[in-house]
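Here the structure is laid out as structure tokens; the discussion comes afterwards.
Here the complex is missing one protein chain, while the rest keep their positions.
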Amino acid sequence: MLLTVLKAMAALASLGVIAASMLALASWKFHVEVDPRVEAVASALPGANCGACGNPSCFAVAEAIVEGTMPVTACVAGGKSVAEAVASLMGSDSCDVVAVISLRHCGGGTSAARSYEYGGVQSCNAVAKLAGGALVCSSGCFGYGDCVRACPFDAMSLDERGLPVVDIAKCTGCGICVRECPRGQIGLLELVAENAPVAVRCNAHNKAKERKASCSACCIACKKCEKECPEDAIHVIDMLAVVDYDKCTGCGTCVSVCPQNCIDVYAGASNSVAVDGAGKTALAESVALGAAAED
Amino acid sequence: MSKAAFRGGVHPPEHKEATAALPIEWMPVPARLVVPMSQHLGAPCAPLVAAGDRVRRGQVIGSVDAMVSAPIHSPVDGEVTSVGTCLTAGGMRVPCVNITPDAEQDLASFEPVPDGDVRATVRGAGIVGLGGATFPSAVKLSPPKGVDVGTVILNGCECEPYLTCDHRLMVESADRVIAGAKIMAETIGAKRVVIGVEENKPDAIAALRAAAGEGIEVRSLVTRYPQGAEKQLIWAFLKTEVPHGKLPAAAGALVHNVATAAAIADAVELRKPLTERVVTVTGRVARPGNYRVLLGTLVSDLIEHAGGFSGDVGRVVAGGPMTGPALADLDVPIAKGTSGIVVFGPDEIAPLVEGDQPCIRCGRCSEGCPMFLQPYLIATHANRRDWTSAGLFHPVDCIECGVCSYSCPTRRPLLQLIRLAKAAAMAKGAKL
Amino acid sequence: MKSNALRLIIPVVLTCMAAAAGLSATYTITAPLIAAQDKAAEEAALKSVLPEADAFEAVDAAMLASAQEAVGDSKVSAIYRALDGNGELIGWGLKVGSRGYGGYVDMVWGLDRDGKVTDLTILTMNETPGLGTRIKTEPGFLEQYRGLPGGFTEKDVKKLDMISGATKSSRAVRNSGIAVSVVYEAVLKAAGEVR
Amino acid sequence: MATISHFLLLFVGAALINNILLTRFIGLCSFFGISNSMNTAFGMSAAVIFVMMMASTTTWLVWKFLLFPLNLGEFLYIPAFILIIAALVQFVEMYLRKYSPALYRAMGIYLPLITTNCAVLAAATEVAKPGFFKMAMAYNYTLGEALVYALGVSVGYGFALLTFTALRERLDIAPVPRVLKGNPMSFITAGLLSLAYVGLAGWFGL
Amino acid sequence: MTEMNEGTTRLSVASSPHIVAPTTCTNIMLWVVAALAPAAIWSMISIGWPAVLVFTLCIGSALATEAAWNAIAKKPQTLSDGSALVTGVLLAMCMPPMLPWWMSLFAGFIAIALGKMIFGGLGWNLFNPALVGRAFVLMSWAGVLSKLSDKGWFHTLDVPATGSLDAISGATRLAVAAADRAASGGYGFSLAAQYQPLLWRNLEGSLGEVSAALLILGGLVLLAKGIIDWRIPAGYIGAMAALSWIFGSDPIFNVLAGGVLLGAFFMATDYVSSPMTKNGKLVFGIGCGVFNAVGRFFGPSPESTTFAILFMNGLAPLIDKMFTPRTFGWVKSDEE
Partner (left out) sequence: MKEWLRVFRAGLSIDNPLTVLMIGLCATLAVSSQVEGSLFMGIAVIFVLVMSNALISVLRKLIPSQVRIPIFIVIIASFVTVVDLFLKAFFPPIYAVLGIWIPLIVVNCIILGRAEAFAYHNKVWLSVADGLGMGVGFSLVLVGLAFIREFFGAGKIELLGATILKMPTGYAPPTILMMFPGAFILFGFVVAFVRWLNERSTDRKVA
């Protein structure tokens, strides 16, 4: 009995000595200095590897931030909270991040005229390459949802009219949708401050007559909004109503006067407003963008 | 001499019989011309005229100071109605000059191209690759220093179905083609000139052989699409591959279309700028044929001249059915690269698909691919918008010949997906 | 560095020693129980193939070794002499393992004084349920081995049927039988114990 | 000649016919975890081959010269063998971290999990204490046989892992029903693959 | 979408090319069925109603499963692509004539549901659906199947018959040959004398084994139509014949007997589950042949076609990876 115990203890202990000394040797010989800050920053980043910042992965961003080649606000997608977290890890406290979301300037969808029968890959970028796109309107939304697919945060979806709507809670303002949209360069999608109260659902600058023929939901540059706006925050510039968000208070006057219903309450705004006018009250409660009533 | 060919490819029904035997005829000057300022690969030209200006046939009305570009000439005597934008056959919106031609036209007279050496003349005449690629010819004639281009290959394959404009040109103006070939060979110091014609055009081969002098080979090629693709043609004759990311000059060859050669001969010998081209109008039109058309003529006018539509129309294609863009609007102008107008009935075209057809992995696309790509793989990744994975399979090497989509039994829009992958890869810095 | 290394080694060694101590203690307690269980199981199996025997007596190691050497691939893990109430030798019990589908199939074979197979049983196996296990459940399969006469040969065994679909498992039984015939021939007969 | 064919059979038997992953259910955690990229699968296979060879040699020696002579095998082999393997694996991990950071990063948390890769323990125990895991090709292994067997098992592991990784590349882009996407589908595919391996059962009587 | 300008006809626009080859997926599948038809019909004529029943149930169950799956998953109906029909026919052809009716139904269900639809439908399955169905049935009811011969009908399938408890009379020629070889190292009958029955009328085996000649005919039709590539059948049959010869058996007998021809021409050539690269196809074919031959001579059962092809199906993606063609222009000097 005792002999067995002793033998067993000796045998296992000797194996233990060998094993432990190997590891001791290894931990001394193969020691690697990893900057703990890189790990820390990496874990503070969203980890979606979305590439919005122009880096291949969040880990690479972490390395760049620690090296100092990128600012603490480098993560576009993470927004303010991530920037603050990273900043506190890096020991800097100044970070100026404006929360932004993506906005669509088109209310066409099923109201927009098609210029041809399209067949092929259901992608805006694909259709844009064919005879200028399948819409008569040269600045509207094709509605194949390249932005939706590109969104790394699953914040966009197509509504029943084939127009992208943004889930404000999920949108980080990374801007990938704008880059992905073949008409993003000409203002179809735009990043605006998260508390932007209203949105103009048109992106056309051609003659009002032409565009009325191509889409029944467009801005007709009638200037009613411009005239009625109590804050002087909306102007028809280059044949299109444009909101000045610095002045806009979200009173909703423009929304109610627009004969085309192409101005929308942007309900994600914290100061969501009740809107007067027939049938438009519900707008204030609608969660998604682009819920403008259709004729 | 054994028939040369490349590896891969397909042989779609040719449909050339409707126009192959018809001589080229002039299309009368139309009532209006829309001359786009971008008829070549590269930066678009800036219009040099304004509304109300009188223009002479052959007068330069648009130019730009970029290396890869070609000036635009007025095809007629007339008055500039306006300067605006128009849609090109390729679907781009570009600046254009609208001209109302004079009632009286002398198409035989024109402003001559200013004197200069061959390259300057070719450039001044606004000559670009007339096969459809519209690469400025003067640039091609100036290979980089240290590159020895030993062979000039003239491409008379016309491997696209339906089209016969090059065929007719070779038959009717073989001497111009040969003259152009000689000029080019002399300019770049090439020792060898080969003209490749698909074996389905024996009359063209005979005409060229008759016109060819010493030192010019006219060789017949296996009739197989895309025989006329630059890299494939070089392989067929020289058995060398143009290395990835390099110009054909790197393989010691210069490839020009036969129509380009004829235009170069006209420019050098007659100082004639490029203001018209031969266009095959075929398919569902009343009078199919090959028409010599002033650049800037609207497709609608051309179709009307060809007798209008003869039956239900599904799709109108500018160029051959394998590579030409489909037109959404017939009021687009004929440009330097427009080799044909093919009118298809709704039953003659590939069915419209959604893009999510399954791949049954039959391998026809990769078997036919003249670039030995694996189109199904690129397309599968592209369909999921996984550009990184798609980029691993060399989409930038795609020559967009369309063999993959043509041969796909489930009708997947392979080429369209590959184009997307190619664009994505190039946006990331991949080079052609 | 040295003290650092010791700091790593000592906890490991202590754990090892504690574990070893605990385990040897457990083993010391359970070992007799395990042995008893094994013995009981084996006796039961032997009894089932040699019901007339009252006691079983293992042969010496040398004999077992020579038996193992003779059979080659299969494993002869034990040979018992079966004794009747008077201590007379009435037969042998052989524990043989041979390779089946899911590892070794361990069987016990009973032979009488003439070398005739009195009975056989499968002790443990890991064959595919419903398929390989048919060697146990298929009526008539094991029975056909019963009564093989003394001095039966490999050829005799190979004449017996296999279960289609469970070839590998059946083959384990067949090889087991072949091993028994070899042991009988090369060891038991050679030892002069056979009547 | 006989020896060569003996070793060859031992190898084929261990690698293919009794493939440890697909016919024995051993080593599955890392199998599913690591089969999502070809590079990692390759690295993991190499690591397993290396660790398994080392571990088998060591356990064989420990059994032969320590546990068996001292009669401690019955109750000490589990801690003893696993201790050896754990130390070895951690040693390899530290080595990789130092000299091949890319591989280290690619394998992530799975390297430490080689410790808990049953395949290594099973093979290493099998060669030392044959018959126990019922993977037995023999009742006793010489050191040479032990090495060939361990090589066979680990190469079989790598082969199955690479095969499965290539399958998963196609699987991952397939439009499978949403609830089955990912792991469930991996299991089903592994099931079909193991169905194919059933056909190997009983070859050469192994 | 057309509410804006009703009445005006719009042109159709799509990416080039605008013409397509006439071959469609349905087309290909129907050709495969057509190529199988002579052998299938001949087997029904030779064997009679039991064969008709197996065909009906396998095909019906395959089609019904696909239709039901699409309906439940709310996906567009895909029956018209013809792939389920091919699976059903192939499945029936690798089944024994006396298959219980419920097994036919189950096999069809498994083949389509587990073999194909679960992966996302046509084009995504990793293994040949018909073989998945067959292997499943084989593994599930090997016991039941092995007893079919009790009923005086044909003994068949991979289930080895060597030294069965039953008389060997119902066994396939291949099984008898294997048993003879195992027992005495030689053959108890002339293998060459078996060519004629195997070619024309062989009732001992699965439905697809009735006439080797008609299978060859079908295979040649598919080759001539360019539907299958020569590399897989050539590799398969070549490797099988060569190894049979090396292992001291009759190559022609071994190619004609069992599932080799059905497998080589119709199963291994399944587009979806075989490699797409040319060299990959050759390697795949040879792999199938080697597996089949080694399995036949050294495995427990003389038939191993099913598992040979399934095994190689599993390897196909890896093979494709190894034989990726070089892109035109990517010459060696370019790699610097």
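Chains: A, B, C, D and E, in written order; residue numbering restarts at 1 for each.
Going forward, a contact is a pair of C-beta atoms (placed from the backbone, for glycine too) under 8 Å apart; a residue touches a chain by one contact, two chains touch by 3 or more.
Owing to the predicted nature of the structure, the values given are computational and were not obtained by experimental measurement.
Enquirer: Using the whole complex, pick out the displayed chains that touch the missing one.
Expert: So, spelled out: the chain left out of view touches A, C, D, E.
Enquirer: I'm checking contacts with the chain that's been left out. Which of C:Tyr27, C:Trp109 or C:Tyr184 qualifies?
Expert: Of the candidates C:Tyr27, C:Trp109 or C:Tyr184, C:Tyr27 is in touch with the missing chain.
Enquirer: Over the whole complex, note the residues of chain D touching the chain we left out.
Expert: 22-29, 32-33, 75-76, 78-79, 82-83, 86-87, 89-90, 112-113, 115-118, 120-122, 125, 132-134, 179-180, 183-188, 190-192, 194-195, 197-198
Enquirer: Spell out, residue by residue, where the missing chain touches chain A.
Expert: Looking at chain A, the ones touching the missing chain are residues 12, 16, 19-20, 23-24, 27.
Enquirer: Over the whole complex, note the residues of chain E touching the chain we left out.
Expert: Output for chain E: 114, 136, 139-144.
The definition used in the following text is that only the chains that are shown with their structure count from here on.
Enquirer: Enumerate, in label order, the chains that touch chain C and chain E alike.
Expert: Touching chain C and chain E alike, sorted by label: A, D.
Enquirer: Where are there more C-beta contacts: A-C or A-E?
Expert: Of A-C and A-E, it is A-C that has more C-beta pairs in contact.
Enquirer: From the C-alpha centres, identify the chain that is farthest from chain A.
Expert: In terms of C-alpha centroids, the chain at the greatest distance from chain A is C.
Enquirer: So which chain is the furthest away from chain D, centre to centre on CA atoms?
Expert: In terms of C-alpha centroids, the chain at the greatest distance from chain D is B.
Enquirer: Would you mind checking which chain's mean C-alpha position lies nearest the centre of all protein C-alpha atoms?
Expert: Ranked by how close its C-alpha centre lies to the overall one, first comes E.
Enquirer: Could you tell me the distance, in whole angstrom, between the mean C-alpha positions of chain A and chain D?
Expert: 46
Enquirer: Quick check: what residues of chain B touch more than one other chain, meaning two or more?
Expert: 325-329, 351-352, 413, 416, 419
Enquirer: Of all residues in chain D, which are in touch with two or more distinct other chains?
Expert: 72, 75-76, 79, 83, 201-202 - these are the residues of chain D that touch more than one other chain.
Enquirer: How about chain A: which of its residues touch chain E in the complex?
Expert: 110-121, 126, 129-131, 134, 214-216
Enquirer: Which chain B residues qualify as touching chain E in the complex?
Expert: Residue positions touching the partner: 10, 12-13, 161, 231, 235, 241-246, 313-317, 321-330, 342, 344, 346, 348-352, 358-364, 366-367, 370-374, 376, 394, 397, 400, 402-403, 405-411, 413, 415-416, 419.
Enquirer: For the complex, which residues does chain E have touching chain B?
Expert: Residues 9-21, 23-25, 27-28, 81, 83, 121-124, 229, 271-272, 274, 276-278, 324-331, 333-334.
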